[in-house]
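Starting off with a structure, shown below.
The other protein chains are all here in position, but one chain of the complex has been omitted.
Now for subunit A:
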């Protein structure tokens, strides 16, 4: 067996949690076209200016939904997030009238190749 390093897309549905007057998702984002992409520790390509998940609060809605640290957010509720500023991204995630956000994320993963499935 051997290791393959690849990325795959995942759809994640997060139900926002109400905390006082705010609806929170339970994670932090970094990145954006107005930011410095070389500081991004999660991106493979250091010119990638996309939005990345930098922290996931424990027990929060994002963690429950399966969001992981290092994920790159490609779409939020159909809105593209690959060419947005940091503030635009924040706004799209924290719309007051939305209780559920459906994210399309890209995750890089190191997985053992499944030889059996190939053989079978």
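Here are some notes:
Here is the rule we use: contacts are C-beta pairs under 8 Å (C-beta built on N, C-alpha and C of every residue); 3 or more make two chains touch, one makes a residue touch a chain; residues count from 1.
Heads up, the rule we're going with is that contacts and distances are computed from a predicted model.
Taken from the listed names "Eukaryotic translation initiation factor 3 subunit H", "Isocitrate dehydrogenase [NAD] subunit, mitochondrial", "Par-6 family cell polarity regulator beta" or "VNG2A protein", the protein name that UniProt assigns to the chain not shown is "VNG2A protein". Annotation: of A:15, A:46 or A:90, A:90 touches the absent chain (contact as defined above). Contact with the undisplayed chain is limited, among A:13, A:34, A:80 or A:99, to A:34.
Contact residues of subunit A toward the unshown chain are 24-25, 27-30, 32, 34-36, 39-40, 54-55, 57, 86, 90, 93-94.
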